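What you see is the complex with one protein chain gone and the rest in place.
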Amino acid sequence: MNKLERIDYPLKQQPNGDYLWLNLFRINSGNIGPHVHIQANVHGAELQGNVVIHELIDWFINNPFQGSITFVPFANPSAVNQKSGMYTQGRYNPVSGKNWNRNYIDLVNLDEGKSNFKLEKFVRDNISKEYCEVVENFKSALFNICDNIEKNPTDRAQHNEDGNFNLLLQKVASPADIVLDLHTGPVATHYIYTLDKQKDSAQYFKFPHYLIIPAAFDGAMDEASFMPWVQLSEEFKKQGSDLENNFESYTIELGSEERISFSEGRTDALRILNYLGHKKVHQESIIDLPSVDVKTCLLKDYRSYYAPRGGLYEFCKEPGESFKKGDVLAKSLNYKPVKNEESFKKAIEEVLAFEDGVVINHSTSASLAGGHPLYQVMENISSET
Amino acid sequence: MNKLERIDYPLKQQPNGDYLWLNLFRINSGNIGPHVHIQANVHGAELQGNVVIHELIDWFINNPFQGSITFVPFANPSAVNQKSGMYTQGRYNPVSGKNWNRNYIDLVNLDEGKSNFKLEKFVRDNISKEYCEVVENFKSALFNICDNIEKNPTDRAQHNEDGNFNLLLQKVASPADIVLDLHTGPVATHYIYTLDKQKDSAQYFKFPHYLIIPAAFDGAMDEASFMPWVQLSEEFKKQGSDLENNFESYTIELGSEERISFSEGRTDALRILNYLGHKKVHQESIIDLPSVDVKTCLLKDYRSYYAPRGGLYEFCKEPGESFKKGDVLAKSLNYKPVKNEESFKKAIEEVLAFEDGVVINHSTSASLAGGHPLYQVMENISSET
Amino acid sequence: MNKLERIDYPLKQQPNGDYLWLNLFRINSGNIGPHVHIQANVHGAELQGNVVIHELIDWFINNPFQGSITFVPFANPSAVNQKSGMYTQGRYNPVSGKNWNRNYIDLVNLDEGKSNFKLEKFVRDNISKEYCEVVENFKSALFNICDNIEKNPTDRAQHNEDGNFNLLLQKVASPADIVLDLHTGPVATHYIYTLDKQKDSAQYFKFPHYLIIPAAFDGAMDEASFMPWVQLSEEFKKQGSDLENNFESYTIELGSEERISFSEGRTDALRILNYLGHKKVHQESIIDLPSVDVKTCLLKDYRSYYAPRGGLYEFCKEPGESFKKGDVLAKSLNYKPVKNEESFKKAIEEVLAFEDGVVINHSTSASLAGGHPLYQVMENISSET
Partner (left out) sequence: MNKLERIDYPLKQQPNGDYLWLNLFRINSGNIGPHVHIQANVHGAELQGNVVIHELIDWFINNPFQGSITFVPFANPSAVNQKSGMYTQGRYNPVSGKNWNRNYIDLVNLDEGKSNFKLEKFVRDNISKEYCEVVENFKSALFNICDNIEKNPTDRAQHNEDGNFNLLLQKVASPADIVLDLHTGPVATHYIYTLDKQKDSAQYFKFPHYLIIPAAFDGAMDEASFMPWVQLSEEFKKQGSDLENNFESYTIELGSEERISFSEGRTDALRILNYLGHKKVHQESIIDLPSVDVKTCLLKDYRSYYAPRGGLYEFCKEPGESFKKGDVLAKSLNYKPVKNEESFKKAIEEVLAFEDGVVINHSTSASLAGGHPLYQVMENISSET
């Protein structure tokens, strides 16, 4: 039985004085190996990752493995606790409106004055060192950048809430070789955001849908995690050397929000364990994984349908369901065009598919204004088994 | 083909000046018969009634019937339009906090100064009249009470929003012999609130669950509709005569909120048509109704479970599902009691059933603070087929 | 220097597992005398009472007095912490919609099965006892009723959040002879809700405005506090004896919400100390109190103005300002009636006073839908110096 350690960070003091805490759980195998960072619930209503973490902790307590692993369940207490009616109002900060998963920092591209770090110099100093030493030095550098920002806020009096929150998670994740950020969609199937270069590795998750994202920074945790390593590798090349980049990070979408399922959580934990086995975090064999038909598309082909008029919408296709151009995706109900028995039939309109695709998710509410999100779908899909 | 008439009321002028409208639809058979009032969507997220009304309008345009019928779809535009995140924030007025279905007026018990009506005098004047004349006079009296209140607000400058909204619906419904208020639960099965005296008639809806409510006033539409007739009947008795009370009103719960289904809407419309046939609104035969096991309990046995601690809850029983005392109803996840591998098992706790029962609905979110609603269940159930 | 004791109650476990706490502060003089209970911030945006409590704690630490005193600042952590935009969304529970100051229990009128208490029997048992003994016994009885309800919830699994919260405050206040519930209005002057029988005593607060409320129960803290003593007194009379009722409770409105002022807090603390001196809690002389013109009216003459149309409103009268029938109270701006240069003047409309009065408060926003609250005013005012 491996030891489970808990580390507590005071994250935010609420107006009444009570703190919200980040409770990290860490398990160290005692063996040399990668460090894995797994967090869940950065968006308030995206709950299922906390269940998957429960299953993973259970596994890592009871099985031998290599390296160490950090779990951050309930990573965003402010968001999960914020209610509006019975629902969780948790995709963005209710004060600032900022998406909780868009305020991470592009650490390596920061002004040197803020970070006290220059990539070009780092590579110059490390170019002739051993691979492992470079990696350790770079992890330390990332930690120090976070630490520098934390201690020298550009804001007066203290960091703003958004920056403070995301920075703490980045700092905690700085020693990681693998970062998994567990999310869910609205009403959604299972899918994963991955860099093209991680695509083969990503197959070990045995997920049905993959979105291939470019190596660019848009403020999300997966990007904030892999970009420093991408840039490190590029700078090595620029200075005439090659550095293998083994770092991987993923945003993993575990179905629908506002719900949990322990049985699904066990399957999702197995999928992650299968991937972690491939990454040499452990050597156990993972069995009973459901087989999947894999569908992949580029981020540019991940398209949004918006409601063409205000009204109530029936979603005619389920998350994960394929459709053909011209298929009825949704039917809307709206009585405004109805003046009499002749115009009664105008109460209902259909939304047809523009192109072939697969439904990835749909809106959590059937009641939509014109321009509200309806579906997100994959188009131009390449399938592999 | 019967004619469909639309009547528009300006309900509320928004701050920017644009109005929200109540659009009523009326169909008159041309034949003598009861007047039916059917409204939907008084709570913002309770959408399915609008679909059922669509199916019913379709039927009443195309079939012969007796009397006339008024439909009020989207009865509460303020509520259905109010979003917080993607969800509809629509159970209570976001300004006042008042439940949209609790501000109806007990018309007959109002101070005579406000209503210009005294039940005792009305009965004295009508006690020797024909049944039909009494009914017509009483409907007119109800209309006039509403009209009086509307024209003589107790508030300064104008009625407050809550009162204004509910009063308009009461006024529109004043000529009705039958009032159906279409709601939904949160994540819910189908159920009906009914007076004990309507219980036999209610069976014609072919619904699986009935809650028997007392003849008392708590501000809801069904109560506000039947109480005047209950009181009229009692006053006749007090003055030494008998008046048959044929008036009926129901709150009908059509499954879960934030969603619509056209196929379910067709079945629900058939159920309502079956009831309306029993009430002699039409003489068509309604076929293809699904058979049901009927479960009934008193309102006092409609019990609420609240979350015993903060955390994420898996709902182990579905709406409509029966359970036995001691069954696991829910499992919660919360990492606060976990300090190490020994206390890890405290992360999960079970909620057990206190008594035998049937799940009527459960919370729309798995993320609950201690004291947040978990389930509503029926206990002490009597079953009939 | 008197000792300050802190007592902590876990009030609510949030979904992420962190608790919100009630931190009570108690100072015991060591001398016999009344027990005073002062709470603040039951509504989330009503902050100023917390400042007044700060000034009062400071005074009671440093001055001799009789009896003991309990302070409950930040009495409602859920409400003060709940943000929507930068504002505090804190008048009602964001899940249930229930006004946080309307769920207290009418302890003495509860079903004996729930409370294990019968007033008629209590009076029979105490009718021949000394005044002080009766009072102590009744305080114990109130505590026990709260305790009984707490231990035997009518809800399944646990109390619902609303009931739980208000019950805890009632239980903590059960030993009190004086209960002060510190609130604020929206944009408001200073005013006090008082029973007619407390009116003379209330003058010692030196407040400018008093609303005389009936001895009836509508769920608020002041009512829940004084009603048991009113009913005790009545039952003594019914059983042929007289019991002086010295208990007093007040809802005290300390100006506007969403703001604090330490200098105003010192003045408000002096006002409360002046009242507490009159009630023999201390014998210090309180000087430097501002003189006031006192205006009083009955609750039925505390009238609400609502916006007669949607639009933007300029409030032409300040809280505390007197006005005459026909005066312009507000001007609204709305462009919908403007079609061209001829109708341009319709953009502005005036709201005139229906009767003479004094403005007590007005809405916190100038942007109102038709039917939204505009002003609350006193009419039929009696003035005393």
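Letters are used for the chains, namely A, B and C, taken in the order the chains are written, and counting of residues starts over at 1 for each.
In the analysis below, contacts are C-beta pairs under 8 Å (C-beta built on N, C-alpha and C of every residue); 3 or more make two chains touch, one makes a residue touch a chain.
Predicted model only: the values in this text are computed from it and were never measured.
Chemist: So which shown chains sit in contact with the chain we cannot see?
Modeler: Looking at the complete complex, the unshown chain comes into contact with A, B, C.
Chemist: Hey, which of A:Lys197, A:Arg266, A:Arg303 or A:Lys339 is the one touching the hidden chain?
Modeler: Reading the full complex, the residue touching the unseen chain is A:Arg303.
Chemist: With the missing chain put back, one of B:Val36, B:Ile69 or B:Val95 would touch it. Which one?
Modeler: That would be B:Val95, which touches the missing chain.
Chemist: Determine which one of C:Val51, C:Leu182 or C:Val351 touches the chain that has been left out.
Modeler: Selected residue, touching the omitted chain: C:Val51.
Chemist: List the subunit B residues touching the unshown chain?
Modeler: Residues of subunit B in contact with the hidden chain: 14-21, 23, 74, 77, 80-86, 88, 94-95.
Chemist: Even though one chain is hidden, which residues of subunit C still touch it in the full complex?
Modeler: Residues 1-6, 23, 25, 44-45, 47, 50-51, 54, 57-58, 61, 73-74, 80-81, 83-91, 186, 258-262, 312-314, 331, 333, 335-336, 338-341, 344, 347-348, 363-367, 369, 372-373 of subunit C touch the chain absent from view.
Chemist: Provide the residue numbers of subunit A that touch the chain removed from this figure.
Modeler: Touch with the absent chain occurs at residues 12-18, 78, 91-93, 95, 97-99, 155-162, 164, 303-312, 334-336, 351, 354, 367-375, 377.
Just so we're on the same page, only the chains that are shown with their structure count from here on.
Chemist: Please report how many Å separate the Cα centroid of subunit A from that of subunit B, as a whole number.
Modeler: For subunit A versus subunit B, the centre distance works out to 41 Å.
Chemist: Calculate how many whole Å lie between the centre of subunit A and the centre of subunit C, each centre taken as the average of the chain's C-alpha atoms.
Modeler: Each chain's C-alpha centroid was found; their separation is 46 Å.
Chemist: If you average the CA atoms of subunit B and of subunit C, how far apart do the two points sit, in angstrom?
Modeler: 34
Chemist: At least two other chains touched by the same residue of subunit B: list those residues.
Modeler: Those would be 91, 312, 335-336, 367, 369, 372-373.
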